[in-house]
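What you see is the complex with one protein chain gone and the rest in place.
Then we have chain A:
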Amino acid sequence: MSTEIEGSPGTSMHGVTGREPVLAFSVASPMVPTDKTAHFDLPVDSEHKAKKFKLFSFANPHMRTFHLSWISFFTCFVSTFAAAPLVPIIRDNLNLTKGDIGNAGVASVSGSIFSRLVMGAVCDLLGPRYGCAFLVMMTAPTVFCMSFVSSAGGYVAVRFMIGFSLATFVSCQYWMSTMFNSQIIGLVNGTAAGWGNMGGGATQLLMPLLFEIIKSAGATPFTAWRIAFFIPGWLHIIMGLLVLTLGQDLPDGNLSTLQKKGEVAKDQFGKVLWYAVTNYRTWIFVLLYGYSMGVELSTDNVIAEYFYDRFDLKLHTAGVIAATFGMANLLARPFGGFASDYMARHFGMRGRLWTLWTLQTMGGVFCILLGRATSLPVAIAHMIIFSIGAQAACGATFGVVPFISRRSLGIISGLTGAGGNFGSGLTQLLFFTNAKHSTGTGLSYMGIMIVACTLPVAFVHFPQWGSMFLPPSKGVVEEQYYIKEYSEDEREKNMHLGNIKFAENCRSERGNRVASVATPPHA
């Protein structure tokens, strides 16, 4: 088991990747001793973190936290993308141009780049329970603000403010790392992230349905969409109150002990940042995630309008079709991670990289075809394959990220996540804001860009494992790569021991060659 320096920068993000070496639904007792004196519904370790993940339980505190957390994240996705399926109505009400609609889409994903950075600090100060509740309840007024919007500027501003709520991703992952043992945190966090992302699909179904119901109750279209926004707003308030009343920061319910932990020796933020930023692989993955998660977010924003306009569908029909895109996250993202792990068993890191390239490129190709589709069934088929490709690529990305660095894992994961939002903003700005080309053309260009921006994965080379085309450098073993993160002085202080253990655990990334390369004796 790798030792962690408590409170060091990035430890709260451990498990964010969902693909740490040991993934299981539970941890057996010899590996992590069970605390038999504790009276919890699930077996717990010495810190009272759960060792088992029981999906359909709501028991306090562990599983209850899981459900509160992912549903809050889901709610924020619902409200951030709530405007997207209603754009055909909103654009007539507010007299929007294509540029305005595109700018609003960019704004909706840009806000969270900053709010996610702040959220980490908020969770450290107030704890994840208040972090989540604060964010969800302070963004509720921004959702209600839609009833005041009467111009393009107002619309863009409100979507920007609602977008801040996507920082619940950070509180969600942080909160679960206080509740679940690090050996299973991977799967727990991965499931929560995927199910939260589903909100982007559910909203395409929910909002047109609400709109139709409110319209049939007598409201005119230009009022009905404003009333429809009250429902996501109420969901924010309800989830905030549930989190405050039912949630707790720690298994034992005590916030002050969480703050005491910060007094243990910390790693230096500057060093951790340096190793993240100077590793070229970090930036390749930032780019890659911008074209898997980024295109997923962009598509959430434009797909309903695309189907409505191109195929002359009714608003709620377009919404149902658009919803299938986001809802595929239920299975597609975990599938990507699973595919990465499966290929790693036979082909090691090379298998992971090829899996990532294949899934993401497949998504890109079908995105190109989606933009060019002229008949509805063909367009739907292409969209589904595109969604599976893009979302599985998200899962597969975090199949490789944990191996880039162990010391700077948190920051690299954070940068990768920010890259996703940034990629989304950039793509919407380039292809969906200009009236010169239609949404269909924009989708095709986006597909071409996906294929092009996935090519850099061929340049990711691990000296100990090789890359897509190159074999590993002769005689290099895992320890040599991970030792480099600590300077001579730090190694003398034995700060690198965790990395040695991690390197041992990583040998499976050699694939079938594990036995053939000799392991050196420990330094």
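Operating definition for what follows: a contact is a pair of C-beta atoms (placed from the backbone, for glycine too) under 8 Å apart; a residue touches a chain by one contact, two chains touch by 3 or more; residues count from 1.
As a working rule, contacts and distances are computed from a predicted model.
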Quiz item: Hey, which one's the missing chain according to UniProt: "Auxin-responsive protein", "Proteasome subunit beta", "High-affinity nitrate transporter" or "Adaptor related protein complex 2 subunit mu 1"?
Solution: "High-affinity nitrate transporter"
Quiz item: Just one of A:Ala381, A:Leu430, A:Val451 or A:Leu497 touches the chain that is missing; which is it?
Solution: A:Ala381
Practice problem: With the full complex in mind, choose from A:Gly233, A:Gly326 or A:Gly466 the residue touching the hidden chain. | Solution: A:Gly233
Quiz prompt | Absent-chain contact - pick from A:Thr34, A:Asn60 or A:Thr223 | solution = A:Thr223
Practice problem: Out of A:Phe53, A:Phe74, A:Tyr130 or A:Trp195, point to the residue that touches the absent chain in the complete complex. | Solution: A:Tyr130
Self-check item: Residues belonging to chain A that touch the chain removed from view
Solution: 88, 91-93, 95, 97-99, 130, 133-134, 137-138, 140-141, 144-145, 147-148, 150, 220-223, 225-227, 230, 233-234, 236-237, 240-241, 244, 255-256, 309, 362, 366, 369, 373-375, 378, 381-382, 385, 435, 438-439
